[in-house]
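Pasting a structure here, questions to come.
For this depiction, one protein chain was excluded, whereas all remaining protein chains were kept in their positions.
Showing subunit A:
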Amino acid sequence: MNNLSQSLSASISEDAPNVLPKASAWNAELSLQFGRTARGSVLQRADHRGPLYVQKAFYPEGPDLAQVYLLHPPGGLVSGDRLEITVNTGADSHALLTTPGAGRVYRARPDRALQHQINTLNLSPGSSIEWLPLETILYPDACTRLDTRVNLADNAHFIGWEITSLGLPNRDLPFSDGSLSQTLQINRGERILLRERLQIDEQNRGLLQGSAGLRGKPVTGLMVAGPFDLAMDENTEHSIEPLIQQLRQHAQDCGALAAVSLTGEFLTIRYLGDQTDLAMQLFVRCWHEIRPELLGRAGCEPRIWAT
């Protein structure tokens, strides 16, 4: 499927640069509603438009938490595509979302129509979302905006990550003329708790190579987990510090630049290196440590990660 859309994208950019029919842009939407019932966390609604859907929820760790695979058969975004994913969790329901393969943002057409993905996660009180997609690969000269917004109610928890490959390092193709605006924002009510952005365009292309920026590394990753109740830090028995120590050890052992910090109520883990699989490996290890502390459950990896 990925090869198909790859070749489709190639023929689009090479053969018919200016006169593409509107139909070539795939606007897809998916809206999921999870709710807590007597049977556990149930996927109550899944509405979709365009090639973006889920099949059914899996329950490898019992009825309390639904694992769902987001399927996007085109495999990536071409110019003008817009992908909109909305996930709502009802009170006390728990969902884990992942993807079966890498997301791709292909080389832009000459019109450079935006390749836009919008993820909105709305969490009711007492619920949790784990947003654990595989990496997003940005082809050279892609023109994209990737927005993820997490809206937390009180006592709702979020673990998520973004792994981004700038260009195709395995094929020695750098991000060159591409542009990217990537935002992860977490709100609670009207208050902004965390905003993380990566913007690469004509004005700041220097950060790709810069010593303070991406240091010439093609793969960048960010994992965020929280909120942690920092009042508990007053009580040394429940301090978050031992967890941070463990995460730092994983960061140190990951074979690339990586670091752990606590910003406000959120743990952040960063990766900067050459390989998306190393970033994934680091984040999965950290996820195993964080999950029991934040969500009170042991790590149970989605089966699709093993394939």
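Observations on the model:
The rule is short, and it goes like this: a contact is a pair of C-beta atoms (placed from the backbone, for glycine too) under 8 Å apart; a residue touches a chain by one contact, two chains touch by 3 or more; residues count from 1.
Everything below uses one rule, namely that contacts and distances are computed from a predicted model.
This complex has a chain not shown, and the name its UniProt record holds, of "tRNA threonylcarbamoyladenosine biosynthesis protein TsaB", "Urease accessory protein UreF", "Potassium-transporting ATPase potassium-binding subunit" or "2-oxoglutarate oxidoreductase", is "Urease accessory protein UreF".
Residue-wise, the contact with the chain that is not shown comes from A:Thr220, picked out of A:Gln33, A:Thr220 or A:Thr276.
When the omitted chain is restored, the residue from A:His48, A:Arg112 or A:Arg248 that touches it is A:Arg248. Interface note: of A:Ala25, A:Ala153, A:Leu262 or A:Ile304, the residue touching the hidden chain in the full complex is A:Leu262. Interface residues of subunit A with the unshown chain, by the touch rule above, are 181, 183, 185-186, 191-199, 203-204, 206-207, 210-215, 220, 248, 257-264, 268, 270, 272.
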